[in-house]
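Removed: one protein chain of the complex. Kept in place: all other protein chains.
Take a look at chain A:
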Amino acid sequence: MKRFVYINDESYQNDYCDNRISNTKYTLLNFLPKNLWEQFRRFMNQYFLLIACLQLWSLITPVNPASTWGPLIFIFAVSATKEAWDDYNRYISDKQANEKEVWIVKNGTRKHIQAQDIRVGNIVWIRENEEVPCDLVLIGTSDSQGICHVETAALDGEIDLKTRVIPSTCVGLDCEQLHKIKGVIECPNPDKDIRRLDANIRLFPPFIDNDICPLTISNTLLQSCYLRNTEWACGVAVYTGNETKLGMSRGVPEPKLTAMDAMIDKLTGAIFLFQIAVVLVLGSAGNVWKDTEARKQWYVKYDDDEPWYQICVIPLRFELLCSIMIPISIKVSLDFVKSLYAKFIDWDEEMYDHETDTPAHAANTAISEDLGQVEYILTDKTGTLTENKMIFRRCCIGGTFYGNESGDALRDVELLNAVANSSPHVIKFLTVMTLCNTVIPIKSSSGAILYKAQSQDEDALVNAASNLHMVLVNKNGNNAEIHFNGRVVQYEILDILEFTSDRKRMSVVVLDCESGKIFLLSKGADEAIIPCAYSGQRIKTFVDAVDKYAQLGLRTLCLGWRELETEEYLEWSRSFKEANSALVDREWKVAEVCQKLEHSLEILGVSAIEDRLQVGVPETIEILRQSGINFWMLTGDKQSTAIQIALLCNLISSEPKGQLLYINGRTEDEVVRSLERVLLTMRITTSEPKELAFVVDGCALEIILSRYNEAFTELAVLSKTAICCRVTPSQKAQLVKLLKSCDYRTLAIGDGGNDVRMIQQADIGVGISGREGLQAARAADYSIGKFRFLKRLILVHGRYSYNRTAFLSQYSFYKSLLICFIQILFSFLSGIAGTSLFNSVSLMAYNVFYTSIPVLTTVLDKDLSEKTVMQNPEILLYCQAGRLLNPSTFAGWFGRSLYHALVVFLITIHAYANEKSEMEELSMVALSGSICLQAFVVTLEMNSLTFVQFLAIWGNFMAFYIINFFISSIPSAGMYTIMFRLCRQLTYWVTLLLISGVGMGPVLALKYFRYTYKPSAINILQKAERSFGPMYTLVNLESQLRSDMENTNISFSTTPVKNKASVYEPLLSDSPISSRRTLAASSFDIFQPAQSRNTSSYPRNIKAN
């Protein structure tokens, strides 16, 4: 279970893999078999292959085998080419990473090698701003104290600099010694935990002592981090190639299948079973008929002694005859429309970010429908909801408010004057701003000072202070250098009383080098600082200031200070050190000690920082929540910040409308208790019109996810809103997985490297191409420039895609079933022997041309205008609940195809009876009847008709005649002259008209009836926007909207009552799908499959339908 890494010893290097990174799926050799294998894992493909093979047997084939093989090979070639191209691109990017040059030590000297040749045990040298090529244990840096800074953004998405130190046993080695160092590192086998390394190192003589020295994660440089602010660093490679922490956590993204694809597959399966049943019934009936009747029909001339396989000839013939039930064209059609949906996203001007010049992009073209079925959105906070730019806006110093008029304290003349006059209050305030933090100043080459801060707030404070002429210039170890109004002030930082989410404040103890005075500088949340004020200070102004700023949505911090007596400090310092070295309950003890010092503060003032939300975030969240999507915020940030932002962007409401339930605690017991409490509250409060949300932090989540999964799942289902703070990338992914396991459609949106895993895990990953780089955007299925585009992506593109695919897929089955039912009906009149009524050409062209092209124009169909959808986002429920494609709507289409087949067949055989019953003619009449019905059905089912659609539908109908005229003029063709003959017959046209009338009459009547008397919400909005759309004046539109809003607000605060209950039930019965299924299946109908009724059961928010 452990690996022993011998430093710089080549005899052991081959035990582990080299540093070659490989993300490719195929090699040249295994491409074909592996790709075919992958493709044949899809049921449909297996089926088509089987059919194509069966068709090679001429005894049973009703049509030419080429009609199946051609499309099949074409489909396979297309998807194989796509795969190959993607894999080639991955290969290229791997190659770049692998061939990067790095320095390693070999035989005591430094050498340049390619990154892929690094072996475990090599000593790797890295210079400033270089990327770490593999996981290293740090053994030396340019810094005399053995520290270096790394940026871990690519690994965990945190953009601050982290400090790494060399293990104590390596301190003080110089370059020469580092070249010769020998030793052994004992470390665990590769894992993906980026926060933990339990290893130890032992150096061999002659190096100092040979004691075992423990290693932690702070002694490592992990792959993909960047070395910053440090001239060089060197380390021993411990994990390489795909075994690094990053490589292990990368994981292969699974190909995503939309809910719709799954449903289509299910329906295909059902049709397949139906087909088997038909084949068995007709096959045995055919065999019986053959033995009883056909043998008497002397002209058929059956042999008396038949080969053994004769018994399965008729069933197999029916199998081939019915194979068109499952349309081979559906995959091609779906791929085509899906890539168009993706193109529409790419093209969309309203999702074009002018600020950064980035268009929206759909990297995964296959899952647009899922966008319309999203039930949970898991969003990152920083950079996704916010702009990730914190700006110091206002402050209240010693009772004076600054920045109230202009909204920007930095431009407030009064404050500038106060600074210029060195007003003591202001100076103290600025000193705290500058020193009470963990910011690292970096001098860039141009001389400007950049700050690297763990928290954006500290960054904002230090930057603001420097704008007010108090500049933190340098922080060298414990010494801080400040320039103020041209003066240089030196401070020594004695102690840092760290921030914890319990204490909600941090303090530093500094020594003013000039005066020798010791100060305690504190900053923190108001509730943590104000109670510490010295007795007698008037704190009312500060409380007022905090209230005022909070109402403005600003993040407030209270700043305070106190001068310490030297004795007091020394005494405290001792106990602080003691507490810090305590082995048990250290954190608690430290907090206790800190408490002892942080009292009697002089409150200096309140600072207000704006973490600007991106434009349109609250509206977007409002609309999406209105449409029934649940929001979870997953952030690495601290709790208070997360809650602040959540309040700002409408994610949660403040008391009394909303209530936050906290799950926290350090120990397992505490966590469990608070989890149970929250769960109980959730269950009880479901009957109150209150917006509940729970807040959980990473620590508690860790415990919960590992042990109390079930309870948490229940909570997850009950809660529409959640805030998870301080979560790691893998926890984010775990949460996504948890929601997915409850069969929810999840969408993860984020912008940083730490969101990559959740983005890959979710059903839909959306990346924001933002400040934290493009990592998330690259890993995502969709990338957008701004969060606000999400509403358009979901409500417009997702919804349309869903609607269109729902129609297209069901229609594909309908048309295939129609032709198949006609064949089956005909077989009853042809001695159940499996004769095909239609010839090969017609059958192939039926699927490929006649019926495929018109329906492809469904990509232009819009049931409701974009504006209406935005005004009534609740309509998304139809997609979410899968109302337009489910077994019951499918049953409707199934019934319709049966009805139409009966109409076409019965009318044809009666009109073309007796002397007219010529095979070719009759088959063409039936075919034209079907095509004509198709055209009418598509026209009727389209919600909006552009000229393109009109042209495609009726032009296609014309094309049917042109194609058949053409075929009819080839003398060797079976149907020579047939079409000309038919078109000259009046009977033909009369029959066609009758078929259309009888076929469409009931469809139209039922559609109208439902449209008028049992309209779905979609119908109502359609009528509203179309009948008096132009008459929508601004006034009545607004009043309409307002009343909508009011009603929805009320209903939204009330509906959870029922819904939550109904949502949870399914879990009890094990599967939420079951309830979805039963409710959906409650309606069955033939003529109106595109719209579901059940409007009364509409307001469910989560699922249940």
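Assume a contact is a pair of C-beta atoms (placed from the backbone, for glycine too) under 8 Å apart; a residue touches a chain by one contact, two chains touch by 3 or more; residues count from 1.
By definition in this document, contacts and distances are computed from a predicted model.
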Candidate names "Glycosyltransferases", "ALA-interacting subunit", "Tryptophan--tRNA ligase, cytoplasmic" or "Histidine-containing phosphotransfer protein"; UniProt protein name, chain not shown: "ALA-interacting subunit"
Which of A:591, A:909, A:963 or A:983 contacts the chain that the document leaves out: A:909
Contact with the hidden chain (one of A:206, A:447 or A:971): A:971
Touching residues on chain A - with respect to the absent chain: 62, 293-294, 296-303, 317, 343-344, 346-350, 352, 357, 359, 689, 800, 826, 829-831, 833-835, 837, 860, 862, 872, 874, 907, 909-919, 921-923, 943-950, 971-972, 974, 976-977, 981, 986-987, 990-991, 993-994, 997-998, 1001, 1004-1005, 1007-1008, 1011-1013, 1015, 1017, 1020-1028, 1040, 1043-1044, 1047-1048, 1050-1051, 1054-1055, 1057-1058, 1095-1096, 1098-1099
